[in-house]
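Note that one protein chain of the assembly has been removed; the remaining protein chains are unaltered in position.
As written, the chain order gives the labels A and B, with residue 1 at the start of each chain.
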Amino acid sequence: MRFITIVIVLFLAVEAYSLPSQAKFGEAMFLSENPPAGHSGGLKEHKGGQRGGGGDHSEHRATPVKTVYLNIHDLSDSAKAYVLRPDGSIGEGRLSHAEGAWSVTFDTKPMDGSMDGIFNVYVVDKQALDRTLLIRVAKMNAINHSCGWGHKHKFDKERQRPKHLDAIPLEIIGHDQWNSYFHTQTMSGDNFVFSVLHDGRPVKAAVRVRTQSGWMKMLKTDDDGKGSLQLIRDYYPDKWNDFTARKRSGFVITAEYEADEEGVYEGKRYDRIKLITTLPWKYQPQRSEYTSYAYGLGITAAFAIAGGLAVYIYRERRKRPYREVEFNEKN
Amino acid sequence: MRKIRELVYSADINRFRLYSQVVAFGLLMYGGYLAIDLGANLPTFACAFVGDGRGGTCYLYPLQHQLNMPLAQFIGGRGVAFLTGLITFVLFFMLFNKAWCGFACPLGTIQDWTTKLRSRLGIRYSAYSERTFHGLIKIKYVLLVLLILLSLGMSNAVPGIGKLSEDFMTPYCMICPGRTVLPLFNGDIKQLVVDFSSKTKLTLTALGMAVTGTFFVGAFAKKRFFCLFCPMSALQYIFSKAGLLRLIKDGSKCTKCGNCSRVCDMGIREIADDVVSKNILQDDCMMCFKCVAACPEEKCLDVRFLGLPVFSSTEQGFFKRMEGKVKDEN
Partner (left out) sequence: MKIERVERIKKTTAVHLAMEAKEALKKITEDFPDNPDTMGYFYSLLHKFYIQGEMPNDCSEVIGTMCIQVPEELIYASGARPVRICSGSYVYDQTGAEFMHAKSCSLVKATLGMLNIKNMPFKDSLSAIVVATTCDQKKKAASMLEDIGYKTYVLEMPSIKDSEEARVYWQSSVKNFAAALEDMSGNRITKKGLSEAVMKANRARAEFRRFNNLRKGAHNLIYGKDAFVVANGYFFDKIEHWTDALAKLNAELEQREAKGVCVANKHAPRILFTGSPAIFPNLKLPLLIEQSGGVIVADEMCSSSRLLYDPISFDEGNLYDMIPAVADRYLKPCTCPCFVKNDDRKRKLKEMAKEFGVDGVVYQAFSGCNPYEMEHKAIAKMLETEGVPMLYIETDYSPEDTGQLSTRVEAFMESIKNRKRSKLQRGIS
């Protein structure tokens, strides 16, 4: 009998970077758009960063080459990067170690909109230690989109569908992370639905959730490997003036899987395998937190009524025959 | 050939326009569901805030996005993208000139429907005095300039002020009634809000909702109320001399009877009073050609596409249309 345990942990990605890297055996490995703290290898243009928005337009502005970064240093030599392109073809990911950080670089060319969509980027790392085969998978959905391409795929269901790669031993798929324009649309309060696949097949699982403030939650995926959690609000600026609607909170979903399995890897025998997979994502404050229909419709109604009255009164006044001519009394 | 021409010139252009507007409305608001996409550089209010359903996008939306970049980058690839967008816009525009407003604009169509409703109710319309009119028509140019400057200001620091907040994103869209009204036709009420997330957003969205309220009253009281302030109309007019579709007037045949100006939804007086200009297209004209239909003088007002006659005022056409109109009214 197989015994499967899957643990999903939510990390706040941005917060994680600020901690000194303590990568060690068993720690989840995940990908991020930004290099880990302390590394200046970032090539990304940061627009309006000082106001805390933080590169939220980068997803609308495509670059021919993208680089994503790993949070750990102890990658084995046999680690491999995989890239699944938006059109379903396999791309090439170049794994490199520079300035103390591991990164994957991949081409998003051509820049004509044919590669408009989501790139799945994976790093798979295998190590045999203490008779256990440890397989670590870091996955990332990298958006390659420019509004200038004209949203040609807005009715292309196949293009929009979140994809997976059978070659990846353990993989999390997030559903409804983006809309038909490949703009992210996840907000706090949303029900975030995901699936977990083992070798391409859904697996039953338990889920744990943690927010920025350290809040955690466990939940279970069903027989179809599906699970869902409501993303709670975790952004509480002290003053309303500090509030920014474009504030992006990142999180990482980690799934762990262990099973008794015998084999040899790189000459080392193991009788147990352990798989860890991650998927980072971002979400924004809920619209209803900072918008008001009541005020909106109130202002509209006020102006409509005032305007209507003004027209009415003007017309009534016009019914009087005489119109005063006024002169400037100043000399 | 002459027979066909006679038939066209006697046609009820208003009915044709109504059909065209309905088709355009369907296309621009729901065409997306049939996977129709005319691109993001349309010279008409195919509002970007209408979701998947829209069949194209108003050029003002990408224009404001594209202008939000450092001046230095206009020389690079993004500058090329900006130019490509502008050229596409101009090409689209040249094809039908301002007829985009009269025959396609969904916001214009809504205003025309409001006008129909008012007329049915027997409530009279308002009109501006000549002086007020000439004052008001400048507003659209002010809006156009603001739209450009605010967009540029987000990426380029102004001495003493610095860069503008990103909350100024698509500043004109935020106050455009197209954003609030048009998505309603796709069942989307998300835009009917005031956004309290920042002072800028608060101001812009509150202004937007105020404009929306005014839009409804205005469009009810005054024919094509909003068009007088439309920055798209201002942007179009810059290129209208290059339009392939033209409205030509032969002033020597004009009796200044004023029929054209009387039926003009925009209240343009020059169409009747100017007997000198050949290219009579005014900046507020929406090329609905109601004036041509209301002109009883042979070939006094002439619509030409690439110099070829499309529609023209004729005695016969005038009287036929008036007969039909009176029959419809009674």
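The rule we apply is simple: contacts are C-beta pairs under 8 Å (C-beta built on N, C-alpha and C of every residue); 3 or more make two chains touch, one makes a residue touch a chain.
Treat the numbers as computed from the prediction; the structure is a model and nothing was measured.
Engineer: Could you tell me which shown chains are touched by the chain that is not displayed?
Structural biologist: Touched by the chain not displayed, across the whole complex: B.
Engineer: Specify the residue from the set B:122, B:187 or B:307 that touches the hidden chain.
Structural biologist: B:122
Engineer: For chain B, enumerate the residues touching the unshown chain of the complex.
Structural biologist: Residues in contact with the chain left out: 119, 122, 124-125, 129-131, 251-259, 262-263, 272-273, 275, 290, 294, 296, 315, 318-319, 322-323, 325-326, 328-330.
Just so we're on the same page, only the chains that are shown with their structure count from here on.
Engineer: Any idea how many Å lie between the Cα centroids of chain A and chain B?
Structural biologist: Roughly 39 Å separates the two chain centres.
Engineer: State the interface residues of chain A toward chain B in the complex, per the touch definition above.
Structural biologist: Of all residues in chain A, those touching chain B are 47-48, 51, 53, 147-148, 150-152, 154-155, 180, 240, 243-246, 285, 287, 290-293, 295-297, 299-308, 311, 314-315.
Engineer: Once bound in the complex, which stretches of chain B touch chain A?
Structural biologist: Interface residues on the chain B side: 32, 35, 37, 39-40, 52, 62, 65-66, 81, 85, 124, 126, 154-155, 163, 165-166, 180, 189-190, 192-198, 201, 205-206, 209-214, 216-218, 220-221.
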